[in-house]
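Missing here: one protein chain of the complex. Every other protein chain is in place.
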Amino acid sequence: MANSKYEYVREFETDDKLLRNVYILVRIDGKGFHKFSAAHEFTKPNDIRALNLMNHAARSVMHELDDILIAFGESDEFSFLFRKSTDLYQRREAKIVSTVVSLFTSAYVYYWSDYFQDSKRPLYPPVFDGRAVLYPSEVEVKDYFAWRQADTHINNLFNTSFWALVEKGGLTPKAAEVRLSGTDSKDKNEMLFTEFNTNYSKLPAIFRKGSVLLRGSIPKDMAKDAIIPTLPETLPGSTYADAAPSTEPSAQSDGPATATEPEVTQRDS
Amino acid sequence: MANSKYEYVREFETDDKLLRNVYILVRIDGKGFHKFSAAHEFTKPNDIRALNLMNHAARSVMHELDDILIAFGESDEFSFLFRKSTDLYQRREAKIVSTVVSLFTSAYVYYWSDYFQDSKRPLYPPVFDGRAVLYPSEVEVKDYFAWRQADTHINNLFNTSFWALVEKGGLTPKAAEVRLSGTDSKDKNEMLFTEFNTNYSKLPAIFRKGSVLLRGSIPKDMAKDAIIPTLPETLPGSTYADAAPSTEPSAQSDGPATATEPEVTQRDS
Amino acid sequence: MANSKYEYVREFETDDKLLRNVYILVRIDGKGFHKFSAAHEFTKPNDIRALNLMNHAARSVMHELDDILIAFGESDEFSFLFRKSTDLYQRREAKIVSTVVSLFTSAYVYYWSDYFQDSKRPLYPPVFDGRAVLYPSEVEVKDYFAWRQADTHINNLFNTSFWALVEKGGLTPKAAEVRLSGTDSKDKNEMLFTEFNTNYSKLPAIFRKGSVLLRGSIPKDMAKDAIIPTLPETLPGSTYADAAPSTEPSAQSDGPATATEPEVTQRDS
Partner (left out) sequence: MANSKYEYVREFETDDKLLRNVYILVRIDGKGFHKFSAAHEFTKPNDIRALNLMNHAARSVMHELDDILIAFGESDEFSFLFRKSTDLYQRREAKIVSTVVSLFTSAYVYYWSDYFQDSKRPLYPPVFDGRAVLYPSEVEVKDYFAWRQADTHINNLFNTSFWALVEKGGLTPKAAEVRLSGTDSKDKNEMLFTEFNTNYSKLPAIFRKGSVLLRGSIPKDMAKDAIIPTLPETLPGSTYADAAPSTEPSAQSDGPATATEPEVTQRDS
């Protein structure tokens, strides 16, 4: 064979199989999305079109990869939890992470015009990165999602307050930051209510709590993984939401905004 | 802080920094591109639009990531070589691999309609995966690219012969395979010439040898890496081709096929 | 500082921390012990002095490393199970494995003359190697020890039969092997009983089942690890043995040789 003398270079490839029988969590993040959201004039503090596009891309990932049990999204970030017993790509880390990131990115660009209907495509190609983390037990998995959801709450309360001060209160960004420095959650809730007539707890749950996508049907071999029956009840502030991905992408473009919002209920931070 | 009690979950993240001062090679591959190319009726054995789109996506990657010195593409696969001294993302493996794959995927979908001009987007989102391999010395790097290019030659000669038998010779795919089984390069060249009036060595170099993208300008701190001055001359069958990525994507859509073809010369397999 | 310009070489050191909250199992093996046991004329199929020395070395390891919960030994091999929550050396793999191997080796040479009382030291320094394996759950931990103990049984029944044929039956090793080929456990038990008047099940448990060392007192933070209360009952063929290492090594040299069950007394943690 003409290429056999070069094939020794394959011996430099290393085995990156992830430990068996532990949860695999893949988290992806938008790269440079501060700039990306400014360039596309995303509404502040939340752009429902952008969030729905994120959710659509995440559903595309779950649609392709059966072993993802649950996904959680906020802002330009999404986390995907694989069942403990998954043998996807023999648990090779680079293969799993790169496939999730590529699926997500592809869908994000692909469905862009369904959510940003005045443009054929973004001004330039958006980019996400990703990484895998292993969690041995349900306790850590629940705390992982609790951590991301607490982050959502903290960021969104701050952003809501900040943009109220800037857009409705007429403060400069600098002044708004000074005004908010040292305030706690109660202070911000109070300020929003008294100064801007905004009841924070009445804002859409998708803004305050992020998006939870749960696989609607039970995957085969479920008995091996204990996460599904217990996680939804215990994830702070979440109720079960059938988020089985639509298999017909065109359906989403008809009326995406409300249909794709996962149902989530009040949580106490 | 409301989320501080959950933050311990970050301690499960592992350090995946790649060894310093060795070449990092990231190779990406199309997933399910046999089906994807059939669904989009790519011309056989090569579709110049698809190859040019691959090259465009690869240039987008090189444009964003300064430390990529050279890239090589064939079919639905592309390899990117980072300089030994790169400190991109502190050499974190998942970050590097996922970013390259996301950039490539994003650009592939984004520029699709520039190359497949009768469609706004593909029928469904395409997916790539990727992995990193470390090579300590130039010898292995050269042999790596020699390996991929030999692979290109072998596959393309087979595919060219196969599709000549099927599309011009009227054989069934099964019969074409039987006919080619046991033949060597010389047999296939001979058959193409005598039966199909095709001089294989006159076919476009991009089909026979793949695409080589070289960074046109010398990156800063080049002294640390010895690859640029020596690799182009020694990579079998390659001459220097200024492949610095265009910064204006729209330019490509004017006349992609010829402009983006890297110059490569005859090689002996 | 005179050496500061060289210190960059430390950046090539990689982080090898093991995943948190999973069991760490370190298994060590004698290297070239076929030759070592022949050179020292170990009695066949089992040399009680050698087994007791192995157990003594293992107790020394458990004595130094509080987070080892249980150890299992057979022949020239020993396995050490660390509690899930151990933070020994921040769970750095090389540090943990090398320390266990060094402790074991050191004690093996150190206590040699207490068990082989006619010689000051072995004919040459014995060597062990080691490796770590991670197990996420108790199920795998139990099956790990069941695997090693089944291995002990299979090997010992074969060896007992083989050496009976050779030493009592007068067969050549070759002929003994041929005689045993294709036989199952029942056949071997039968043969030992009828031909050599040996009731296999009455042979010392240390030969048939290996040695189990259990920590006698409950380590602090035990609540984090569930293994201790359940493992002893379920490990096939084992009964609970208080195997907390003696804190006075000299005590062992008084009368170690006969007790096959590891003798250990109460230890203060």
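The first chain written gets the first letter, and so on, giving A, B and C; residue counts start at 1 in each chain.
Heads up, the rule we're going with is that a contact is a pair of C-beta atoms (placed from the backbone, for glycine too) under 8 Å apart; a residue touches a chain by one contact, two chains touch by 3 or more.
Quick caveat: nothing in here was measured; it's all calculated off a predicted structure.
Here is the thing to keep in mind: the chain we left out touches A, B, C in the whole complex.
Across C:A50, C:I70 or C:L134, the residue that sits in touch with the chain not pictured is C:L134. Of C:F42, C:F82 or C:Y144, it is C:Y144 that touches the chain left out of the display.
Mapped onto chain A, the interface with the missing chain covers residues 11-12, 14-15, 17, 19-21. Residue-level contact of chain C with the missing chain is found at 1-3, 6-9, 12-14, 16, 28, 31, 60, 64, 93-95, 97-99, 101-110, 113, 120-122, 124-135, 140, 143-144, 146-147, 150-151, 153-154, 185, 249. Residue positions on chain B in contact with the hidden chain: 19-22, 84, 134, 136-137, 140, in rising order.
Convention: only the chains that are shown with their structure count from here on.
Comparing the CA-atom centres of all chains against that of chain C, the greatest distance is found for B.
Distances from each chain's CA mean to the overall CA mean are smallest for chain A. By C-beta pair count, the most extensively touching chains are A-B.
In whole angstrom, the spacing between the mean C-alpha positions of chain A and chain C is 48.
Centre to centre, using the average C-alpha position, chain A and chain B are separated by 30 Å.
Taking each chain's centre as the average of its CA atoms, chain B and chain C sit 52 Å apart.
Within chain A, contacts with two or more other chains are made by residues 134, 140.
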